[in-house]
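The complex is shown incomplete by one protein chain, all other protein chains being positioned as in the whole.
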Amino acid sequence: MFQRILIANRGEIALRIIRACRELSVEVVCAFSEEDAGAAYLGLADRAICIGGAAPRDSYLKSDRVIAAAEVAGADAIHPGYGFLSENAAFADKCRECNIEFIGPSADSMRLLGDKAAARTLAKKVKVSIVPGSDGVLEGDNETIKVAQKIGFPVIIKATAGGGGRGMRVVHDKTDLLAAIKQAKQEADGAFEKSDVYIERYIDRPRHVEVQILADRHGNVVHLGERDCTLQRRYQKLLEESPSPAIDSRMRSDLCSSAVKLAKAAGYDNAGTVEFLVDAKKRFYFIEVNARIQVEHPVTELTTGIDLIKAQIRIAAGEKLEFSQKAVKPRGHVIECRINAEDPDENFRPCAGVIEKFRLPGGPGVRVDTHGYEGYRLSPKYDSLLAKVLVFQPTRPEAIRCMQRALGEFTIEPLKTTLPFLQRVLAHPDFVDGSIDTGFAERTF
Amino acid sequence: MFQRILIANRGEIALRIIRACRELSVEVVCAFSEEDAGAAYLGLADRAICIGGAAPRDSYLKSDRVIAAAEVAGADAIHPGYGFLSENAAFADKCRECNIEFIGPSADSMRLLGDKAAARTLAKKVKVSIVPGSDGVLEGDNETIKVAQKIGFPVIIKATAGGGGRGMRVVHDKTDLLAAIKQAKQEADGAFEKSDVYIERYIDRPRHVEVQILADRHGNVVHLGERDCTLQRRYQKLLEESPSPAIDSRMRSDLCSSAVKLAKAAGYDNAGTVEFLVDAKKRFYFIEVNARIQVEHPVTELTTGIDLIKAQIRIAAGEKLEFSQKAVKPRGHVIECRINAEDPDENFRPCAGVIEKFRLPGGPGVRVDTHGYEGYRLSPKYDSLLAKVLVFQPTRPEAIRCMQRALGEFTIEPLKTTLPFLQRVLAHPDFVDGSIDTGFAERTF
Amino acid sequence: MLPDIDKIRELVEMMITNDLVELSVRDGEQEIALRRSGPVSNDVVVGAVPQVVAPAVDGGGAGGNADGAESTVGGEVVPVDFVEIHSPMVGTFYTRPDPESPPFVHVGSQVGPSSVVCVLEAMKVFSEIKAEASGTIERVLVEDGEAVEYGQPLFLVRPA
Partner (left out) sequence: MLPDIDKIRELVEMMITNDLVELSVRDGEQEIALRRSGPVSNDVVVGAVPQVVAPAVDGGGAGGNADGAESTVGGEVVPVDFVEIHSPMVGTFYTRPDPESPPFVHVGSQVGPSSVVCVLEAMKVFSEIKAEASGTIERVLVEDGEAVEYGQPLFLVRPA
């Protein structure tokens, strides 16, 4: 086991990792920016080291400073959390060159899975279904029509350089295809100065379901069940739950074994998440692997009783997984709500400032992860995630009721938060039904 | 199901019951004393009704006022919590006479189990071992010696009117018996103006282990496993855990089935706890039944995933237990620490006052039940229990580590609390070993 | 030597407990002066509970007679020289002994300490409530048939 871990992150995930280190009796050092100086979670670390200014590029993204901090602190491992440097293969390499273990997968599997085309090829190889697509840039009208017919309409045209929905265009019929391609190319050229486009089958009203996996460095890979993250707004997850209300046990088993196959094929180790879209006909399509811990990992911790951060650390220290697939027995129903300091009535505009009143929910079936407290100044420089409230109950209806009462107890003043928005979601018949899709939140509220 | 429940209690257990009612969608009214006016938990109830002055005898113990409050609020049931009126059979009767359900067992079984001699007789009848004793007042020297020899030395002499250790006397040998009886009678006469004494086998360095049971009004009785409450100070429990580190699975099964037998024989319904002493040779002896919910009930909620307060309410509403004995599957290891506002360095003197800083522990495996918050004024008029911190982890060593880090995160200022004392306990080799007895805390700290 | 920190802490606590905004203490050479921002009450007022009358600033005992300061009933300012009759129990308030009888008192009635002013019913038992004060009924604060809690003001009396 490591003697001392440096945390290259901030806020709730830094606190989460501090807690895991404490429980493992590993010393913990937290890197922080000037903006985060004085935050209470830093006081729970054995040491905290200022690595730069408020802007992430001056501190949390500055890999040299992070490694230097680990060196001066005598840390033998770095936990990157999520975001920032967590999926940076070059950073992982650099850590290991400096004899500091990077708590995450090998840089090679990070690179492999970070390359969308390579990941698709890998999925095909192990017979995991992917969203049918052109697998590259389209050349010539004839090929385009042929590929589209093979994929099947409706298709979506995407710019290779794209992002944020720009250049995207849904085509329902062959007759509209070529004109749409032309327009998409023009739009892509205007937006990204690169007109290359490709096409994929358009998955209408999908659900987002992901599988948590854990893999050690001795070839053992297990899945820990799925999380349903369908409730999103502009690709930001707002609420996650497990089990998914939309899939049955046969499909769950298919999804989970697909995830394990992919991880094995990629030579993956440590914690990772394999993301899928599920269409209205309950077909699922692999999208990508998140090669790091995720914000919503506590959902799985509560269904399985397995501490994922401790598992990450143990795996990186070379230990074998302590349990077999058979020993993983998810139980009950878990929901996580993300409490962001954002004003739902003002298009989710982030709200920074000092928290004057902060009363946490508690009692049975409730877990709260937060770095907030009365007097904490929430910085506008970083993510607006202030707290994660989780509930675990025997059944989904009970979990919904428990979450309603927990959110009802949560007092945060004077900042605006997503609390009232989440209450509206929990009370919505479509959510209660389990019949929502990824567009639900944007269409409905 | 009830439409509206009145809570005849205060503080953390009132909040606990409010939470259960919220999750059951039952309206909830909280009775309170003038001293508790303004406490935040009252704001989480649908309504709060002042029933009298600060002194319990003027409010929480005033059964007429409690029932009148239930009447004016239109409540169809009363939850008594623990303490106060919870084990008052006359109060239970009076509630039911007023067509208000008392959430607890029948008054008859409360009376039966409240009578020590009757409870012992019942235990004998169903062949549950009890501490061997004289079963009544000793008459004459010959009988005394005969009884003592039958019980087996060492024996303990107790005053029938006794309490708080006064008049108690341990005798290790026959030759000392009669002189000791004489002295004990004199002491009892002086202390209680009643010289009657009885003898029992002296259980040296016992553990305190109790079994949680749930019984509905349709004859179904299940146990939910045991709790080990050996860590005590002057008969006050300070830390509870489950499973007990001192018993094996065969003994667990004996203990639990004894508890179920007793509950069935007593015609018991609702939640109850059957308490046992376990001696160094792992023999167990029934002591008494607590015919109410207990402070430490969350320990069992976390091992079993069953909400005991909701179960109490459902049972009182006439519902059948939702699960069979086979479906109760305790998992992992749970520890509860009671955070009392007491100064461990000043002989656990209660500390009242305003809480200026209050930061709760959180994250994985942690549950907190507390009615406290920044600005709360802890009254000297009531119990000093301020919070219960619970941890659930796969194993006992992990649970101990998790509790250490959770207590380390808990900041309460400026009141003195049992936090540092509990940290000393958790770090003590005898506690870690699981080799303590009920006298450990007083002997060691 | 400067005053002891603990002494200052105690003073600050006193300010908060009693909702003071300024405090200054002097003794010869020694002086302590403290000021807090606005009316920051740390106590939460429970919406569901009828407000117990309490002097606005000096925080005397709840339900005490309103003397020496203005106090509020239902948000209105009450002059200092009235006396309140409080409910000594939880129950239902009735102005008259039975539906056929006239009310025990009405606004303007003269009462003495042993005058019955209303009955309260709890658990089917009716209790007569006495004025415990002398004067003129100035206002009836509760509707006939309304539920009242312990300590709730029932009548306002202008002392004789």
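Chains: A, B and C, in written order; residue numbering restarts at 1 for each.
Assume a residue touches a chain if its C-beta (ideal position, glycine included) is under 8 Å from a C-beta of that chain, and two chains touch if they have at least 3 such contacts.
Not measured: the values here are computed from a predicted model.
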Chain not shown: contacting residue from A:Leu61, A:Cys98, A:Met251 or A:Ala265: A:Cys98
Residue of A:Ala68, A:Ala161 or A:Leu178 touching the missing chain in the full complex: A:Ala68
Hidden partner interface residues of chain A, rising order: 32, 34, 37-40, 42-43, 45-53, 59, 64-65, 67-69, 71-73, 98, 354, 356, 374-377
On chain C, residues whose C-beta touches the chain left out of the figure: 1-3, 5, 8-9, 12, 15-16, 29-37, 40
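Throughout what follows, only the chains that are shown with their structure count from here on.
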Distance between the centres, which are taken as Cα means, of chain B and chain A, whole angstrom: 43
Centre distance in Å when chain A and chain C are each reduced to the mean of their C-alpha atoms: 55
Shared-contact residues (touching 2 or more other chains) in chain C: none
